[in-house]
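What you see is the complex with one protein chain gone and the rest in place.
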Amino acid sequence: MASPISFLSDFGYADEFVGVVHGVIARIAPTVRIIDLTHGIGRGDVHGGAMALTRAIQFMPDGVILAVVDPGVGTSRKAVAVRTRVGYFVGPDNGLLAPAVAMVGGADLAVSIEAEEFRLPSPGATFHGRDVFAPAAAVLASGEALLEDLGPLVHPEALTPLLIPLSERAGAASIKATALWVDSFGNVQLNVSPEDLGGLGLVVGDDVSVAREMMDYRIVWGKTYGDVEEGEPIVHVDSHGQIALAVRSGRADETLEISVGDGVVIGRPGGGNRIEITDA
Amino acid sequence: MASPISFLSDFGYADEFVGVVHGVIARIAPTVRIIDLTHGIGRGDVHGGAMALTRAIQFMPDGVILAVVDPGVGTSRKAVAVRTRVGYFVGPDNGLLAPAVAMVGGADLAVSIEAEEFRLPSPGATFHGRDVFAPAAAVLASGEALLEDLGPLVHPEALTPLLIPLSERAGAASIKATALWVDSFGNVQLNVSPEDLGGLGLVVGDDVSVAREMMDYRIVWGKTYGDVEEGEPIVHVDSHGQIALAVRSGRADETLEISVGDGVVIGRPGGGNRIEITDA
Partner (left out) sequence: MASPISFLSDFGYADEFVGVVHGVIARIAPTVRIIDLTHGIGRGDVHGGAMALTRAIQFMPDGVILAVVDPGVGTSRKAVAVRTRVGYFVGPDNGLLAPAVAMVGGADLAVSIEAEEFRLPSPGATFHGRDVFAPAAAVLASGEALLEDLGPLVHPEALTPLLIPLSERAGAASIKATALWVDSFGNVQLNVSPEDLGGLGLVVGDDVSVAREMMDYRIVWGKTYGDVEEGEPIVHVDSHGQIALAVRSGRADETLEISVGDGVVIGRPGGGNRIEITDA
């Protein structure tokens, strides 16, 4: 039976790129359903695409993940397809796929997509989303081809990794963290877990110091937005289980002036957390 | 048989939120079709979402309406599901659903969505669209659960209402009105019906006074854009049967400087309609 394809890209909504990929898949595999995860990833933002895929993967149906954020198109980066326990991942081998593949337990088989018979011929430059990745996703989803048919095997553990910044302890009272994601509501996810804060002796209800350049905010660690007033910031565990900064009925990124990749020191108030931090 | 789900939100297109909701539904109810009504409602704009739903509802197939514009997430507002003659409505009880439910004749059964068995567990804050509303919509659309299975009954007439501004007569010649909607083409819908204008003695072909702060425009009441020149404003009955202001090949909101919620006095020219009006 045909599996669904979950499709993420940085193609945007202004041009017909997304629709054309749907068309190519529909011609090859007319009964395959396509779920658009998002096509609003920043242009060429491999890191942002990889993070979105990692957050989403556990909620998507088993099948094929088609992900295309490909600033290196036309260079030597490989086009790959890998097999995991939740299905196939298809996309450029530039770090985009690796974190989500790791999250579902890794790949046990991988190929470099090279077989001409499953590529669309192009009159000029290859539009990889249309000519390479869409046909590969379509034949994997429909069962028309096996992974091995798509090209030579590559080592399943040789996927290009993505560098994800790790937070680190800075003394007994603080953690040097990084803003991993700012969503479109302005919420700021940090690379910090509730266990990390717990390790500093902090519990829900405590005030937390969030320091950044010359600013040192004191923000309550709450459970829900309802724990603070309108317009007030809150530290909380977000819906992905990570520590995040939010503002009730507002935007934490603007209030706290934090962008993706920025350094943040989080910890116990008065813990001497004016540490030198560097922005992305 | 499975019913379609019509899905409206303010999730936008930049993040994977919409795709994840699709994924959750597809895992629970793989054959259910999802129609994206729009996800471009302004962030937290309950009024805008409710108006869009009200305009759209009569054109959507019977099934489930899933609507999420939820600035009060994390506070005490209820998550509700109600039964109407065209199917189920699922969403926050904050006024978003009430006008559309009323338009289709009201609800005859309603529950507060609380049953744990149909919620997704979350490692932190609940993402209600993903964890509460999507599963509820999925099981209602697939027929896997009855409305009553989702939680305790609440009074079907106790849905939180939405305050929609009513126009009012101001003397024999004028109506104090409000701009209900500015669409993305710049057309301005008023809370005025053609019968209201008729009650002032106006008919198609007449000049109408449209007054706003210090401006008093005289605009013809036409039938189609073809009745005026390029760049000229027109008063007309829009495709929802409401009186609207438009500019042929232009934007009425910019030409007439009107935003959603603004007060407008409309009526017979020379009818003394320089009434004090207050903006939103």
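All chains are identified by letter, namely A and B, in their written order; residue positions are counted from 1 within each chain.
Simple rule for what comes next: a contact is a pair of C-beta atoms (placed from the backbone, for glycine too) under 8 Å apart; a residue touches a chain by one contact, two chains touch by 3 or more.
Note that the structure is predicted; figures quoted are calculated from it, not measured.
K.L.:
Which listed residue (A:I5, A:V24 or A:V86) would be found touching the missing chain in the intact complex?
P.N.:
A:V24
K.L.:
Please identify which residue in A:T126, A:T224 or A:T255 touches the non-displayed chain.
P.N.:
Missing-chain contact among the listed residues: A:T126.
K.L.:
Would you write out the residues of chain A that touch the absent chain, in ascending order?
P.N.:
Counting over the whole complex, chain A touches the hidden chain at residues 11-20, 22-24, 26-27, 30, 43-44, 71, 73-76, 122-127, 130-131.
K.L.:
For chain B, enumerate the residues touching the unshown chain of the complex.
P.N.:
4, 6, 8, 13, 33, 35-40, 52-53, 55-56, 59-61, 183-185, 194, 223-226, 236-242, 248-249
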